[in-house]
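Note that this complex is displayed minus one protein chain, with the remaining chains in position.
Up next is subunit A:
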Amino acid sequence: MINDFMIMILPVFVVFVSLGVFFLWVIKSKEPYEMNAEEGKEK
């Protein structure tokens, strides 16, 4: 039963969850290397 769930359902979740986590992490986190973070910003 656990194996059926892991084989048939869980893999699909892994893809969507990892994509979601990556997207949110990039969008929500503070800009890296703040020392020169202003460089490149549009005025």
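FYI, a contact is a pair of C-beta atoms (placed from the backbone, for glycine too) under 8 Å apart; a residue touches a chain by one contact, two chains touch by 3 or more; residues count from 1.
Note that contacts and distances are computed from a predicted model.
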(message) There's a gap in the complex where one chain should be. From "Cytochrome d ubiquinol oxidase subunit I", "Phosphoenolpyruvate-protein phosphotransferase", "Electron transfer flavoprotein subunit beta" or "TctA family transporter", what does UniProt name that chain?
(response) "Cytochrome d ubiquinol oxidase subunit I"
(message) List every residue of subunit A that touches the chain not included in the displayed model.
(response) 2-3, 6-12, 14-15, 17-19, 21-23, 25-27, 29, 31-33, 36-37, 39-42
